[in-house]
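Note that one protein chain is taken out, while the other chains of the complex remain in position.
Which chain is which? They are A, B and C, in the order written, and residues in each are numbered from 1.
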Amino acid sequence: MIRLEAEPFDAGVELASFAASAPGAGAIASFVGLVRCESGGRDVSGLELQHYPGLTEKTLAAIAADARARFELTSLVIVHRYGAMEPGEPIVFVAAAAAHRRAAFDAVDYMMDLLKTEAAFWKREHGPQGPRWIEARAADLDDRARWG
Amino acid sequence: MIRLEAEPFDAGVELASFAASAPGAGAIASFVGLVRCESGGRDVSGLELQHYPGLTEKTLAAIAADARARFELTSLVIVHRYGAMEPGEPIVFVAAAAAHRRAAFDAVDYMMDLLKTEAAFWKREHGPQGPRWIEARAADLDDRARWG
Amino acid sequence: MATIHFLGRLQDAVGTSALTVALPGGVRDAESLRAWLGRDHPALREPSVRIAVNSSLHPGNAPLAEGDEIAFLPPMSGG
Partner (left out) sequence: MATIHFLGRLQDAVGTSALTVALPGGVRDAESLRAWLGRDHPALREPSVRIAVNSSLHPGNAPLAEGDEIAFLPPMSGG
């Protein structure tokens, strides 16, 4: 299940509803990415995620399909915000359910690496030093490369 | 934060309350372990987790302290059930918050590996073929060995 | 006519988030569009900038047709 959200969501509600829809699973791994108030030594007052309707959905669907093909999952979910966000707000919620924990952990890890480098979003941080566009960190590209 | 629970808990509520108590984090990884209705080809009607009051708390505290020392976390939580559980009920909820996702992922992975092998619980599965005590799987011991 | 979107930092580099333009006769594919717009906006020529046509990413050089929606995309970063 994939959702693009303009408004803040509650990661706890997402996890509860995902768990309720994952009967038979023995393991649910999840991840929440949140807006930080600091980035690379700069204060951050807000984060803007630009998306490109039509393409963004396709890139998220491709990431979910890749994870389903690569890991033995019973279900997965990606919830991704776009638009303007404040520090502390969730940007993304990813969860994977499986019989055993290794597949669930790996799938969430994998989906996050792909989201950081292959999901059609563009980020602009706002703060006292003015706005700046930010791209994937070198660590994100290295993480992505682990999966081949 | 560590809690031993005799009654079922809601993983979504746990995640929401953990996230609310983790200001400044950019990443929250979490894991929910649930009772499966099948185990090693046998039907499971219930799972019983025996604990040893006094020692169990100490082993959980040691696992949390190990994770805090090993990874750069802003906070972590372990919620663990004991007693009788039915299929679909959560057994354990673990979450870790950090500035960046790698530390959060690794900490949850690490804590689960330690919980599977070093937390003072003993599991008995119930089902049509009668009760049986189950111990850590070979895969759990291998996973534990990854961390040295 | 074609609509051309500029995402992320490219909208700063080009000075707008979208243009509607008549494509010159010689611009019949994504890479020749890149070369044409890239004369005024060198950021579009960076190898990391990809071109989507009608909300799809094509491997290689995509042909362009009247009415297409085209987008110049700097490296993506979600999550």
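Definition applied: a contact is a pair of C-beta atoms (placed from the backbone, for glycine too) under 8 Å apart; a residue touches a chain by one contact, two chains touch by 3 or more.
Just so you know, these numbers come straight off a predicted model, no measurement behind them.
Considering the complete complex, the chain that is not shown touches B.
Check B:A16, B:V92 or B:A107 against the missing chain and you find that the one touching it is B:V92. Looking at B:D10, B:D66 or B:E118, the residue that reaches the missing chain in the full complex is B:E118. Among B:L15, B:L49 or B:A64, only B:L49 touches the chain left out of the display. Of the residues in chain B, those that touch the hidden partner chain are 33, 49-50, 52-55, 58-59, 80, 91-92, 112, 115-124, 133-136, 140.
Throughout what follows, only the chains that are shown with their structure count from here on.
Centre-to-centre spacing of chain A and chain C amounts to 26 Å, using the average Cα coordinate of each chain. Our note on geometry: chain A versus chain B, Cα centroid distance of 23 Å, whole angstroms. Averaging C-alpha coordinates per chain places the centre of chain B 49 Å away from that of chain C.
Among the residues of chain B, none is found touching two or more other chains.
Not a single residue position of chain C touches two or more of the other chains.
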